[in-house]
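Missing here is one protein chain; the remaining ones are kept as they sit in the complex.
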Amino acid sequence: MNGLAETLAHTLAPGLLYPTAGAILFALGLYGLIRRHHLVLRILALNIMGSGVFMVLLGVAARGEGPPDPVAQALTLTGIVVAVSATAFALALVVHLTRLTGHAVMLPGPPDDDVPVEDISRETHHADGSPADPSSGEDRPS
Amino acid sequence: MIPADAELLPGAIAGLVALSLAVAILATAWPRQAHRIGLLGALAVTAWVLGLSALFLNAGPDPEAAATRVALGGWEAPLGLMLHLDGLSMTLLVLTAVVGLATSLYSLGYVHDRIERRQFWPLWLWLWAGLNMLFLSGDAFNLYITLEVVSLSAVALVAFTGTAAAVSGAVRYLLVNILGSLSFLMGVVLLFGEHGVLDLVLLEARTEAGPTERMAAVLMTAGLMLKAALFPLHVWLAPAHGSAPAPVSAVLSGLVVTGSFYLILRLWMGVFAPLATPAFGILVGMLGVAALVWGSLQALRAGRLKSIVAYSTVAQFGYLLVAFPLMLVDPGAWRVVVFFAVVHALAKASVFLAAGTLQHAAGHDRLADLGDVLRARPRTVFALGLAGVSLMGLPFTGGFIAKYLLLEAGLGTVLAGSVIGVLWVLAIAGGGLLAAAYILRMVAPTFHRGREDAGETVSPWMDWVPLGLATIAALAGLAGTLTLNTLALTPGAP
Amino acid sequence: MIANTLTIILILVGLVFFAAGTAGLLRFPDVYSRLHALTKADNVGLGLVVLGLMFQASGPADILKLLLIWVLVLAAGTTAAHMVAQRTWTHGEFESDR
Partner (left out) sequence: MNGLLVLFDLVLLAGIVGVAWRCLASTDLFRAVVLFITFGLLLALAWVRLEAPDIALAEAAIGAGITGALLLVTLERLRSIMAERHTGRPHTPPPDPTGPHALLRALHDPPPERRTFLPALTFALVVGGLLVTALWHQPQSTGLEPVVDAHMDVSGVDHPITAVLLNFRAYDTFLELAIVLIALLGAWSLGRHDLIPARPAPGPILPGTLRLLVPVAIVTGVYVLWAGSHAPGGAFQAGAILGAAGILLVLARPRQLPMAPGAPLRLGLTGGVALFLLVGLYGLVAGHGFLGYAEAWAYPLIILIEVAATLSIALALVALFVAGRPTGDDA
């Protein structure tokens, strides 16, 4: 009985509880990433996975006696800024994709890559966001 | 041995990082002059890398002492970050410089629109800086950061033409990259939780075959395989590489993919070395055979020139996986694998550049309608063929030596009594035949009877650079001994 | 001792307001009445919690900071509520409110 209480106390210590929750978040994000198709949801899933990684890192840093590991906290801070940058860029891409194709869904399966691509070396091309030829570039509209 | 060289080396290593960053920052701050800054920067970085390699070869005749570690800010590991230069990273830095310079010269002709130019150059210079920093990094978390620098700038380069195909390829590429990075980072976090250090050399001294190492190995390898598009995690590659502008495709297939592979190799030779077992080697080798077959078949089916090249990357990287079981039998084989990766990067970059020239001339890259342009542009076709011959591994090219050495290692496995070795030998030999088939497919229309039509005029850069790079790829065989000797200067590796 | 007791009582009462506001948010039928529940209850609730914490403050600077927090939350909450209400007025109910 005493052994059980000890195991329980060990298991529920923040140094183990939070990393476990972080692992769950990581797996949950992975699950969402596989199952959902809308790109914004996929980006959210990746962010949740990232938060899981940070939770493991900070939980690990809080283990043991004494103050938590400042290196782990600094790494997490760096990671959060990297995550927001990648998210912002991804969202910009999603908006652009929707503007061009009318949907923000990444369809499963390999895309049709025999669609010809525009050649920037050839035409005078201005990246103002307007599709050069709306019929040629559609990425398999749903 | 000149002692002065060894003393200069740390400053030169930090200087390379500073120089590549300075060029990228300058081009970002002053986009109007980005192409000029880029050209000068490309020349300066290449010169610096060549100087660095001369210093390195002069300074380190002793393989066990050849790694130079630079404590940034004067803080030694485990507190600070260390840059790490050894034979392996030196080889890949030189490769990056050669392909990078060629791509920069080609881009002078290719990206001529003045607005496109301002977008292209800063991103390309960031990508190059990121690759240099990746090869020099000796710290697990810093590797994650440099990987992000590389992947974000690579994705931006795929997307910057702004067409539907490019943006859709870029979105896929970005999601895959973020997933790969997160998986890698989780592995780093696990290792940090177990051992409390991030420096690769310190980690290597502390790792053994425990649950943390196993899980970290799975996560980090899977993440990097995603980024390197190693089979079976390769689905994103062809759309991203095939729809990017030609210089970008060349860099992605030649360098970015190689960068991820470099990291896998580095980790398995160092931190994860205790985990490598024959069963694991056979599993990876099987994946390699599958990649070889699948990639080749897709390349034989694809209708677009650049798609063929993109799928051939999947197939060629199968070779690298096939080499894993060979490395377990003959530990020295890893040098051959790296040599193969170097030759592949050179040849693949020149094939993509040549394809870009043809696409520019014809206005499309549908293989079926490309005959006229192919017949009228012997120089580009010769570049395509020469690089292709190297990829196939015909005699007297760099590719031949690489494949010959691989085959030799494979036969060694068979002689050592391994039955499965026969499969590796068959795969290496058969892969060459398949490569021959899809490369001949690319140039075959040249020999058909038909009209000649040179198409759009092509800038001299786009005309000559692919040929130059293809020649370097073919002649790389001559530098084989030098490369293998440089690689031998990697402490800790067999 | 008295300060601690006062703190506990004030925070508990504040929490009751929060709970009521949350119940209103979940149970009320439309955006306007939900906002009404949320803003009023939260403002009083937060005010009581801040008041309770003031008894634990170590000096006037802390008390001032706590007051500032309350005022800023009031300002932000009011503006946000106004904007939500205005949007609902011009665009109709939110898509997710069925």
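Here are some notes:
Per-chain residue numbering starts at 1, and chain names A, B and C are given in the order in which the chains are listed.
One rule holds for everything that comes next: contacts are C-beta pairs under 8 Å (C-beta built on N, C-alpha and C of every residue); 3 or more make two chains touch, one makes a residue touch a chain.
What you see is a predicted model; the values in this text were computed from it and never measured.
Of the chains on view, those touched by the hidden chain across the whole complex are A, B, C. Not every partner is drawn; the one left out touches subunit A at residues 12, 14-21, 23-32, 34-38, 40-41, 44-45, 47-48, 51, 54-56, 58-78, 80-89, 91-96, 98-99, 102-105, 126-130. Against the chain not shown here, subunit C presents residues 72, 75-76, 78-79, 82-83, 86, 90, 94-96. The omitted chain makes contact with subunit B at the following residues, 11, 14-15, 17-18, 21-22, 24-25, 28-31, 70-75, 78-81, 115, 118-119, 122-123, 126, 133, 141-142, 145-146, 148-149, 152-153, 155-156, 159-160, 162, 167, 186, 190, 192-197, 210-212, 214-216, 218.
By definition in this document, only the chains that are shown with their structure count from here on.
Distance between chain centres (mean CA atoms), subunit A to subunit C: 33 Å. Distance between chain centres (mean CA atoms), subunit A to subunit B: 25 Å.
Annotation for subunit C: no residues touch two or more other chains. Partner subunit A is touched in their complex by these residues of subunit B: 109-113, 115-116, 119, 141, 145, 148, 152, 155-156, 159-172, 174-175, 178-179, 182, 185-186, 189-190, 192-193, 196, 198, 235, 238-239, 242-243, 245-246, 302-304, 306-307, 310, 356, 359-360, 363-366, 456, 462.
By the touch criterion given at the top, residues 19, 26, 33, 39, 42-43, 46, 49-50, 52-53, 56-57, 60, 63, 69, 71-72, 75, 78-79, 82, 85-86, 89-90, 93-94, 96-97, 100-101, 106, 110-111, 113-122, 124-127, 129, 131-132, 137-139 of subunit A touch subunit B in their complex.
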